[in-house]
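Of the protein chains in this complex, all but one are displayed in their positions.
Now for subunit A:
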């Protein structure tokens, strides 16, 4: 369902980025990159309200012709960006939300691995498998 999933560090460099191999990888990287501006905008616009409600899900960042880009930001300012095919109309907001939550939990496990140094690229097999399962689900 998702065609590209990215984890972006607090300082806006990628910790992890994976996209479906059949499409042009660069296109998605570019898409994720541009979405970061929207993420920043959303964070500053919602500012206080966001922090108060503990709402981490940012919702739809922007739609393009073929894809929709969704965002999620943790309290430690790590961003998750997910690109999904917009032809997939069955995908509800709630499902996107639960996917992000799954991603967040998995990311937390990676952080808790004593052999992982915070700030490094994520190379965990478990995380990789989880992302793969999200990308191929009901394609």
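Here is the rule we use: contacts are C-beta pairs under 8 Å (C-beta built on N, C-alpha and C of every residue); 3 or more make two chains touch, one makes a residue touch a chain; residues count from 1.
The working rule: contacts and distances are computed from a predicted model.
*Asks:* The complex lacks one chain in this depiction; which UniProt name from "Trafficking protein particle complex subunit", "Exoribonuclease phosphorolytic domain-containing protein", "E2 ubiquitin-conjugating enzyme" or "AP-4 complex subunit epsilon" does that chain carry?
*Replies:* Answer from the UniProt record of the missing subunit chain: "Trafficking protein particle complex subunit".
*Asks:* Would you indicate which residue among A:26, A:45 or A:112 is in contact with the undisplayed chain?
*Replies:* A:112
*Asks:* Please output the residues of subunit A touching the missing chain, sorted low to high.
*Replies:* Residues touching the hidden chain, for subunit A, are 109, 112-116, 123-126.
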